[in-house]
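Starting off with a structure, shown below.
Note that one protein chain is taken out, while the other chains of the complex remain in position.
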Amino acid sequence: MAAPHPIVQYTSQASWAMVEDKFSPFAKETLAKLITFYEEEILPARRLSHAQIPDDPVKRWQTVIPVIEELKVKAKKQGLWNLFLSKAHYPEHGVPLTNLEYAVMAELLGRGGHMAPQVVNCSAPDTGNMEVLARYGTPEQQKKWLVPLLNGEIRSAFAMTERYVASSDATNIRTSIRREGDEIVINGHKWWISGAGDPRTKLHIVMGKSDPGNKNTHQQQSVVLVPSNTPGVNIIRPMKVMGYDDAPEGHCEIIYDNVRVPLSNLVLGWGRGFEIIQGRLGPGRIHHCMRSIGAASAALDAMLLRVTDPAKKTFGKHLYEHGSVVQDIAKSRADIEGARLLVLSAALQIDNYQAKGALKEIGIAKFVVPSMALEVVDRAMQAFGAEGLCQDQELASTWAGLRTLRIADGPDAVHLQQVGQRELKRVPELLKRKAELVKRENALFAKAGIKSHL
Amino acid sequence: MAAPHPIVQYTSQASWAMVEDKFSPFAKETLAKLITFYEEEILPARRLSHAQIPDDPVKRWQTVIPVIEELKVKAKKQGLWNLFLSKAHYPEHGVPLTNLEYAVMAELLGRGGHMAPQVVNCSAPDTGNMEVLARYGTPEQQKKWLVPLLNGEIRSAFAMTERYVASSDATNIRTSIRREGDEIVINGHKWWISGAGDPRTKLHIVMGKSDPGNKNTHQQQSVVLVPSNTPGVNIIRPMKVMGYDDAPEGHCEIIYDNVRVPLSNLVLGWGRGFEIIQGRLGPGRIHHCMRSIGAASAALDAMLLRVTDPAKKTFGKHLYEHGSVVQDIAKSRADIEGARLLVLSAALQIDNYQAKGALKEIGIAKFVVPSMALEVVDRAMQAFGAEGLCQDQELASTWAGLRTLRIADGPDAVHLQQVGQRELKRVPELLKRKAELVKRENALFAKAGIKSHL
Amino acid sequence: MAAPHPIVQYTSQASWAMVEDKFSPFAKETLAKLITFYEEEILPARRLSHAQIPDDPVKRWQTVIPVIEELKVKAKKQGLWNLFLSKAHYPEHGVPLTNLEYAVMAELLGRGGHMAPQVVNCSAPDTGNMEVLARYGTPEQQKKWLVPLLNGEIRSAFAMTERYVASSDATNIRTSIRREGDEIVINGHKWWISGAGDPRTKLHIVMGKSDPGNKNTHQQQSVVLVPSNTPGVNIIRPMKVMGYDDAPEGHCEIIYDNVRVPLSNLVLGWGRGFEIIQGRLGPGRIHHCMRSIGAASAALDAMLLRVTDPAKKTFGKHLYEHGSVVQDIAKSRADIEGARLLVLSAALQIDNYQAKGALKEIGIAKFVVPSMALEVVDRAMQAFGAEGLCQDQELASTWAGLRTLRIADGPDAVHLQQVGQRELKRVPELLKRKAELVKRENALFAKAGIKSHL
Partner (left out) sequence: MAAPHPIVQYTSQASWAMVEDKFSPFAKETLAKLITFYEEEILPARRLSHAQIPDDPVKRWQTVIPVIEELKVKAKKQGLWNLFLSKAHYPEHGVPLTNLEYAVMAELLGRGGHMAPQVVNCSAPDTGNMEVLARYGTPEQQKKWLVPLLNGEIRSAFAMTERYVASSDATNIRTSIRREGDEIVINGHKWWISGAGDPRTKLHIVMGKSDPGNKNTHQQQSVVLVPSNTPGVNIIRPMKVMGYDDAPEGHCEIIYDNVRVPLSNLVLGWGRGFEIIQGRLGPGRIHHCMRSIGAASAALDAMLLRVTDPAKKTFGKHLYEHGSVVQDIAKSRADIEGARLLVLSAALQIDNYQAKGALKEIGIAKFVVPSMALEVVDRAMQAFGAEGLCQDQELASTWAGLRTLRIADGPDAVHLQQVGQRELKRVPELLKRKAELVKRENALFAKAGIKSHL
């Protein structure tokens, strides 16, 4: 038997065996390169990348973290770049990797915190934004925005969520987008706009209502490209997540106050905003899930080190010899393994049937994985004691980031509902099968001369 | 794209896509045949097979259920027979199916209750017993016992668990097996001996202590073949599981009172009993798990029909429109999908590395699946109301059967412990990786001229 | 400090201290007598009472269990009789005990299985039926049925649940109750009629529709007294619960086929059936809950004995030294203590505000306690291994009985919904408070000269 691929030390042998035969030689090789790069370059730079963000409440938002920029150059040189963009779906700009292949890489990146995806130009919200531009952008829009994004020269934001409004239902959106002559005028109050704080962010992709009276509630919305330095783009403040401001990117409150852009900044066409956001969400959700699994997996590794640390013995025993620690570890391992296979199968489903044909699988991944990862990380925090909650470990900030995933891109309840409803659609088929069965059962009872109570 | 394999309506499209390329053409064809046979023959006979067991407390233990015997003939004729016995591991008697391939079939069989595996001669404890005889039996033992078992002419019991003793630790076993001249004499008090009540059961494979003073506690045990009609084999009573006696097979209390068999009935050799039971358990656990998943999956289908039944509307709404029913359905679906992939990956691991190389994966399956299935079935029972608990639905007896799986072949706690301990063995490797990382981190901090708090 | 009341060894010192000062001297004394009687008479007879039920599928339904009848005589003589019937609510027939006082006794009775409440004439469904007759019966009805019930001479059934119908919504009931001259004619198909199998059961209290066209859907129902030997009362079969038939009482399927009774058998008046069942349910639910807590508490005690049993050591350790056993015990203890206090506070609420004023508290008890008790018993079953599931321990039948309580008298979901909706009714009051708060907050901010982001 050939030597096992190095990925088995991060994923598991059993998971890898399920997908190995679906990997192209190119994908295997890229994965191996990524592992080396992750171990030798990305992970060692993680703590430094935090340390390079100043504490000062103003300066931290003006920072371009040096070590990340250095690593981006190296990564690009090695071809570890834009791995998320599948050539199958984006023939022009994409890389020859399937969603399944990238999913395995995304788990690895998820072990490296917030910075790892950035280093290989695979971080949200840029990924989704590049997909939008690649799929729906005009050549001119692509030249101006997509190319520098693909090159990692700029970053971008996606402005959809609104303050004072339940904008997870897109029909509630209030931001106004209207034409005035050759211009588009935008007025609205957004918040939770990730990345908008970053000095490298040059583009806001803004969703709003261009035709609020349209009877078809899914044709009221449009999407417009807004350069971040356009007059009227007012960044109010960063929203914090459990106390973290996530500088320099941040999740910002923004008021668009009579912002004016040329007509050519409209994406795809008037009233096609809903269509655009629909197309944007599928694979991105899977990436989030795989990164979450990576984060959980790294937390479990950290927990293993902690509970066997001789310096942390209490009452003469290692931590792992107390209470249910070993059982908690076993559960975390099982949870991670099960969740990973679920997400990989969803990624494969996307490869086979596009995101549209994988909505059930994506929905399942979306409500299963963040809760699972939160619990794994929480167990690790508990094993670390107070240290697990503080700035010296990655666990607490990881937890905070994961917690947002139970809300972002649709709260758990929406995905549970959607998956449950899809199950209910199986009922007609089940009824048919049941009728057939009862007919056969009755025939058998009749033949046997036995009466049934049913 | 070719028409999807019919299995996708029982498993899911996404699960199937993960394993389809690992199926041989023969396995795919056998699976398709099995589906047809399951739909047209097995499932329709399920309720009749229950009805053919008399209520009378004596006669129910003397019954050979007619419809099952009829179906066995049909199944054998179609080659749907002994599917569990992988040729790769049992070249002489096995069928050309991998554990992974059979696992998918086992899920289907698990939908058909207790009877389905019997119909295709794949039911416990015969499966494990055939494995023992095929692997360790002498030609003479095989001729006398294995051949009729493989033919489905007789059934068998495996007598290990003992009353008054914590026999899950095999070193606690008290049954005495000793040589007297050309004979072996057996004395012991067993219970929970599944299948011992069945009139077709002709063989007990009995585990006991032949050398209780041996310092190596794993060489004290021997295994002996005992014809069920040997004088001194006293079946005391059936043990019930949650009120079910599972007649005619049953789970019996047995006293072996000076039972004498010829020396040639010893299996493998004196003191090799522990080795035999170790080898017996791996794939069987996976079969149980896959059947449990099938049972859970069938329960979810039943729940779907119930909550959409217009006759069960309350307060003007279908059941599914109340409370958290849709969410419960979604959770059950997700739980089933995740668990299935876990067990399939364990089966693949067995195919790749034998049971010994798959202990972690088997352990995970063993503690995850029964609890998962119990919860899915419990949700379905709740949806059915009181009817869900009674004899008119399969749910309650399914629940009872699944509940035993949290205990049989090792209680949950043992598997959790085992898996957790295996994780702890990764610590030296993690420490090495961590040391490497810290070295690199420190170098980066030094180069950047920043001091760290860690 | 005086010696503690003997109840503290069954409930806890901390629980008892919360209610002791609410107990009358009579109640304390009665409780002490009940404890002695429970220890010396009831509990020792429990296993015998099971053994006195024949296995024969016919005879078991004709049995009056001798030991129970003997104990009833003794209990009555000691005044341990009808303890459930609070004089405060039933001045004529009641005993001078509050619901809170009886609740503590009910927990003790719940430790003694199904038989204990019978011995002191406090077992369902007789209790609720006596309440109905005491509250709504005519003097003649009371003389004929209530008196012998209060004397423990006969038993009774309450026939509400219907087959083929979602009868938890009483407006779905189909049984027809109509007047024909001086007679009432009843036609209907019921099931799950507890106690109807008992040879001592002489009375069915039947709910049906007398005015199905009434626009007020809560005035369509009437309740009629039906002697069990009336022609047309056809008991079809016992329904089983998880494999248990609960003979001789049973939970029966019954067809009322043109059953005729005199007009004087109508209870309370035409169209008042809904009112009757509403009044019937409050305290009874609390009794069930307290008994469930007693059952859970007894299961925990059994678990404690098992996990410290030296005969059950495995791998050189007591069971309690393995895995999470000690933690499971701690959780069970905490769950029991919390649940008990919840139910006691609900009982007190009934004493203070009648059942109507305690609907939230009753609802909470109803959805919290059965699930809690099931989990405690399940943990105990797991500690016992296979033995915990069988007829040699009370755990499995206890579990089965408890499982029905998540459905009987309204499934969990109904109570969750009801309690949640009651919480929502607090919103107007909360809004008022919030408005007041914001006003004050704004004044403070204004005074301090600070602007807020809210």
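Think of it as A, B and C in the order they're written, each chain with its own count starting at 1.
In this text, a contact is a pair of C-beta atoms (placed from the backbone, for glycine too) under 8 Å apart; a residue touches a chain by one contact, two chains touch by 3 or more.
As the structure is a prediction and not an experimental result, all values here were calculated from the model.
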- Query: Out of A:313, A:425 or A:453, which is the one that touches the chain we can't see?
  - Reply: A:313
- From A:32, A:88 or A:242, the answer for touching the chain not displayed is A:242
- Of the residues A:79, A:148, A:271 or A:323, which one touches the chain left out of the display? A:323
- Message: On subunit A, where is the contact patch with the chain that was removed from view?
- Response: 55-57, 161, 164-166, 168-169, 172, 191-192, 239-244, 251, 311-315, 319, 322-325, 381-382, 385-386, 388-392, 396-397, 399-400, 403-404, 406-408, 411-413, 416-417
- Query: For subunit B, which residues lie in contact with the unshown chain of the complex?
  - Reply: 237, 323-324, 326-327, 453
- Query: Which positions on subunit C touch the chain that was left off?
  - Reply: 9, 13-15, 17-19, 21-22, 39-40, 43-48, 51-52, 66-67, 300-301, 304-305, 307-308, 320, 325-331, 333-334, 337-339, 341-342, 344-346, 348-349, 352, 358, 360-361, 363-364, 367-368, 392, 413, 415-421, 423-424, 426-427, 429-431, 433-434, 436-437, 440-441, 443-445, 448, 450, 452-454
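Rule of thumb we're sticking to: only the chains that are shown with their structure count from here on.
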- At the largest C-alpha centroid distance from subunit A we find chain C
- Can you check how far apart subunit B and subunit C are, centre to centre, with Cα atoms defining each centre and the answer in Å? 38
- Query: How big is the gap, in whole Å, between where the Cα atoms of subunit A centre and where those of subunit B centre?
  - Reply: 38
- Note on the structure: For the pair subunit A and subunit C, the C-alpha centroid-to-centroid distance in angstrom is 49
- Query: Where does subunit A touch two or more other chains at once, residue-wise?
  - Reply: 326-327, 453
